[in-house]
Structure formats: structure tokens, C-alpha cells
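Shown here: the complex without one of its protein chains, the others still in place.
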């Protein structure tokens, strides 16, 4: 394992220390329980927005705390959902009297831990809503399984809900925005290499030089299929087809196209992916009206790409364009 | 070689096509000769700022074209400096009558190609200044060698000069800002893994599982020494000591601390590096007043980290904080 | 014969030991069909438990189990944290004020613990989760009660039932938890949570063999 770390045990804490030193103007970091919270929290009268999940997906979620996005983020151990006390304390810290929205990615652990936290917070008299993001079309959806994983749409939900809250919308209105993202967003990812959980010390999976994992999860969960390595354009087709046909996205739809690096894939390759994804949208008559290209929801150093489409309406465009000022996403401020 | 590409020959062109599709509001991409230029170029009466170099360092330089930073960027083949016709055409395209500054990284190829372009541009009656950035303390400086390489300070120079030009400063004033960055910035990098030039198809160097390359160049040039892999904090010390003692940075100095990923190192590890670098500054009484943390000057998918210190004064702070609106760096707009 | 307060403390210690020893093994199982952290998660949780236990070592069994549960909830995270946390919390509820447990007490505690896991995780038998190891253990205990076996014998049989349940998960397709994302590809792998459940119940059997 080759990582730029000290002790595997200390990775999350030391990273959070770095965040605290780097962005004191934007965020405060609370330790034990661990959460990252807006420097000016709680914002009175504003709906508070919280997300969280295992570490190793940076900048998600801690990097999205700040004006116009999250009020707090709860980082768990690497790839392990955080514990209820983190979410409870964070919820208390951001509650400005207008209620708190929990944006949860659909993983059994995240669901259960957030559920316990929400129960505890409600028991203490707080108003809490939860929306579960489950946009990964790599996974077959069914009432009988854990359902789809939450991936790229989460970043977009955090942005749009953050803007809605900033605009003074109510908890139920902000929740509706989140549900819209949940309903209108679809994603799929793939890996060229495995990631290595620091504590585990060896790659989560073995991927021979000439193979790739299509439909991989952001924790290195195996995907739909292991296939021979293909040129970028073919891979993008393999990702786009299930995405487009799932919602389905149709001619005339306006979308945000989000091309994401799993961590180890550099920007030069992302633009090659973006180019092909854009062309496929064009072929379908789908209009790309906004985009996001970069490392936003990662899997440690895994090489790979994920693509998210989000169908946009006028309100969502307005919320997307609203200023945001966080360590990981910043414009207009 | 595992890359998300189609044909190694087409990497740069396809990436540029992606950039063109992704950011038509910010930039135009010109092909043959290849350059990325501000959508609104030339800005009349404003000093034009151009940089360029081999591709593979994204977002540098093409990702820094836009309001408040570069007017144009000339991408060469991967790790190969661009040709004079690219710089000549780009210079013409951005000349708004106030002259053009070429920000050149100190590599023999970049120097010679920019030199030829500047000669040609001057012959056509344009006013051109050039500043060569050579901030890499890993390399011994001497009159008898090619001197130090240009690395991280280049990004900072592009930001500060871009702001100065936006504020209406003259070519000689903008050039002075660039010279100040050249004089006040120092950098050093290291690699955990090699990068692979697409065309070459195999890693530029072999680095065993338990070794690292200290002082590596952004083209995978071997560095000062190959050493056993160490914990992050020790590595940061090995990078910071030569940087701090070179200028030297002294107690009371105000600096911008730039912690950069070589491409394959994820954000979680960068914050661990930032934490230690900040602490070392503190120990020296050096005050970190601004920072930049992320993948800004990369070496394809190389895993590794580089650190840049830039001593700031009041004017530089003002220029740093000035709005910037480019694909790769964005705030205030 | 009874399980005394100190026996439960011994069991918790044995759990910590066996999970530490098997941390890598559990993680490998989880890497195959999950995200490769189950062993790390359980080890982290029981390390925290071992630090917490001295504070309540002189309390009743209910308090001890509840403390284990609360500690697991706030240190394990992931799916296993709320599930094993609920497991011990529920066992603790049923043991409130008790300084010793007879076989019926233990059955009620375990039954309630497993019911808590099912309520929290909504998994059914055959979904390829820890429930597939836990549920058969409860059933086995019930039979042993009917057959008037000793606690030691009964608990050994219940651990064996858990083991069988664990092994049964191998060919199944997961329908709950992270492994369910794999669909058919989850078949052929033993469920890590079922494995840790077996280890925990086997630790009870080993610790209480003479009860």
C-alpha cells in the first residue's frame, strides 16, 4: 500500500485537522464526535442541511460545508458510515429553528445510523426530515433488496438544497428539492483500478491490467460486470446507456451532466469522457445546460469515472447557479 | 497502461474537444495550431496573459483561461512543450493593444519555443514580455545548467498576474507582479508512483512498493533522491526544509501555502499533508495567510504531492482575492 | 446452573479477542461481497467496549449489555454498528437488574436481541445476513429448553446452529446490505456479518461451557 499517510488509524482525524487549519473562515471541525460544521452555524431561521457517510470520498461531504451547501457533514471511518451520535450532535449544532434535512445515501449502514440519529433528534424536539438518495443504475432496484446505492446525485442534491435553504425556503420545500433530485438523477461508475482502504492495507479487489469493473460502487463494491478494458468512448457508452434508458431521459430534456473522477483518474481523461458523454446526449436530443467535471465523489485513489445525469427545471437551474462558498465548490462569492 | 483514453495520439485533441464542449461560456478552443483562449478575447486595453507547456498537467494551463487569470493557454503534446506557432497565434488572439505577457516555465524546450514565438510576435509589431518561473528547489541552481524547473509557482503567477491585468495595470506592472512571484515562490515535489505517458505506454520510471522519489519533476523526471517510503509527516518535512531554507522564509513572513496533488493522490491525503506543512510554518513563525489545496499542476495520474510557498505582500493578497472565473479556479464571480 | 455477571464480562472479553483475531478474515470476506471493513469495524467497536467495560463491571448484566450496545452504536458505524448495537441494547433491556441469567433468561435476551436486529435491518431469513446465523441460534436454544439441556450444552448447540446458518449463506444471493448490490455475483461467498455473529455466539459457548 502506497499512501501519503501516517498511521491508518489516524487518517480521518489528521485529515479533519488539516481541514480545520485550512478553512477556519468557512468551517469549524468538531472532534469526538466528529463533524464539520459551518463557521457561522446555526444560521437562525434557515433550514439546516446535513449529510455524512464514510470518509474516503473527499471532497464529499466535508468539503461541501459552507454558504449555499451543507451546514454540517459527519465523516465516518474510511468507507464506514458515521455513528448516530455524530449526526445527532451535528443536527443540534445547525438547527436554526427552521428544521434540519438529512441527506442520506442509500447504504444500509447510512440509513440505519441516520435513522437512529433522526429518532433521537426528534425525541429532543427537533424537526428532522430525511431523504435517501439512490441513483446508481448499476444496481438492480427491487423492494426485496437494499435498493440502489446513493452516488453522484448526492453532490448535486447538496448543492441544490443548500441554495434553496439559503433562499429562505421551508423545511418541506427544501425536502421537495431533494426529492426532485432523487427522482431526476441517475448515475453509473466504473473502475480501472481498485482502491486500498488504509486500514486493510491491500487493494479491495484485484483487477488485471487488461480488465475493468463496470458499475463499481464508491466503496470499491464489485459492479455489474468485469470486462476487458475498452477505449474511453466505448466505456462512456456502457455507462450512458443504462443511465439514459433508466429514467428515461428524453429528447428535449435539459440536464446537468456531471463527470466525476473516482480519485485517481486525472482531469485530462475526464474531459475525454465528458466529450463523449456530451455527444451521446446530443444524439438523444438531450440538452446539456450545466455541467460539473472533476473529483467530487471519490473512492480514495481508485482510477475510474462515474457519470451522473440530472434532469433540470427552471427552479433547479436557479438553485444551481446560486452562489456557493465551500472548500470544495465555490462560485459567485 | 490503464488509462481512460481512446487513442494515445488523440488524447490532447479529444481533451481539448471536451474542454470546448464543457466551457463555451468561458473559453474557445482553437485547433491547428492548438490553443485555448478566453471567449471574449481580445479584451481591449487589457494586458494579455499567455502560458503554455506540455499537456498532462491539467487543469494547468488550459483550465486557467478566463476572467482574472490567463487570456490563452498553449497545450503541447503530453509533457512536450508547445511549438512557436501556437504561442504566436495565441499572442495575436489576445493582444488587446496593451501588450502580452508570456509566463514560461523553466524547461529548455519551453524557453526556446516561447523565445521563438516572442521573436516572431515582436517582428509583427506586438509588445511581448516574458517571465521564466523557476521555483523548484529540488534542482540545484547554477549558471552552468538549465537551472531550476518551473512548477507550482506558475499557477500562482497566473492568478496574480491575471488579476493585475484585470485591474488595468500596464504590461510592465503586470510583468513586475510575475517577477515578484518568481522571486518569492519556492516549491518541491515527490512521487509515490510513476506516471505513464500515453504514447510511451509504460511507466516513466519504476518505483518499488516501498520507495519514493523525492524532488520529482512534473514530467516524472527523477528527483533528488530515491528513499524508503516514509510516513506523511516525515515526507512533508523533507519537502518543507529545502523550501523554507532556500528563500529563506523567515519568522513574521506571510505566505500562501499551496499543497498540490500530482494527480493520483486524493484530497484526503492532501489535507494530511497540509496539516503538517502548516504546523512546520507555525514552528518557523511563518504565517499562512492564504492557501490552495488540490490538483492544480499535475503529472497525469502520478501519485505524489508538491508544496509551494509564496511570500505575500499586501498587493499580492489583493490580487489573490480578486475574482477569478476559469474552469479550474473560480471565486467571487 | 447460571451465567453470572462475571461470565458475561468474560464473554464480552472473549468476543473482543476473537474479533481481533479474526479481523483480517472478516475483512477479507467483506472485501469479496462488500466493502472490506467488517473486521475493522467490529474490532474498533470491541476495542472501545473493552475501554468502557471497567466503568460498569460492578453493575448488573442489563447495564453491562446496554453499555456494550451503546458503545458499539457510537463507534462501529456502517451496517454492523446499529445492528450489533441494537442486539446488545435489546439483550440488556431483557436483563435489566439481573446479576445472573438462567437458560430461559438467556433465551429471552437472545430472542429479543435478534428481534431487534430484524426490526432495525428488516432482513428475513435467507437474505444472506447475520440474521441467518442469529435466528437458528435462537431456535436451537428453544429446542434445548424443551429438551432440558444444561446451559453449557444448550449454548454450544446454539453456536453450532449459528455456524450452520453461516455456512448456509455461502450459496445464497444476498438481498440485504451491501452484498445485495452484487446480485448473482454474491453467491459463493460466506456472509461476513453471519460469520461475526457465529464467532460471537461461539465465544459464548466456549466461555460458558461449564455453566
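Letters A, B and C mark the chains as written, and numbering starts fresh at 1 in each.
As a convention for this text, contacts are C-beta pairs under 8 Å (C-beta built on N, C-alpha and C of every residue); 3 or more make two chains touch, one makes a residue touch a chain.
Predicted, not measured: the structure shown is a model, and the values here were computed from it.
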item: In the full complex, displayed partners of the excluded chain; value: B
item: Sole contact to the chain not displayed, among B:82, B:152 or B:185; value: B:82
item: Candidate in contact with the missing chain, chosen from B:63, B:152, B:217 or B:304; value: B:217
item: Which residue of B:72, B:139 or B:164 touches the chain not shown here; value: B:139
item: Option touching the unshown chain, where B:149, B:180 or B:330 are the choices; value: B:149
item: Subunit B residues touching the omitted chain (full complex); value: 33, 54, 76-85, 107-109, 112-113, 115-116, 138-140, 144-146, 149, 197, 199-200, 204-205, 217, 219-222
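Criterion: only the chains that are shown with their structure count from here on.
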item: Distance between the centres, which are taken as Cα means, of subunit B and subunit A, whole angstrom; value: 29
item: Where subunit C touches two or more other chains at once, by residue number; value: none
item: For subunit A, residues that touch 2 or more chains besides their own; value: none
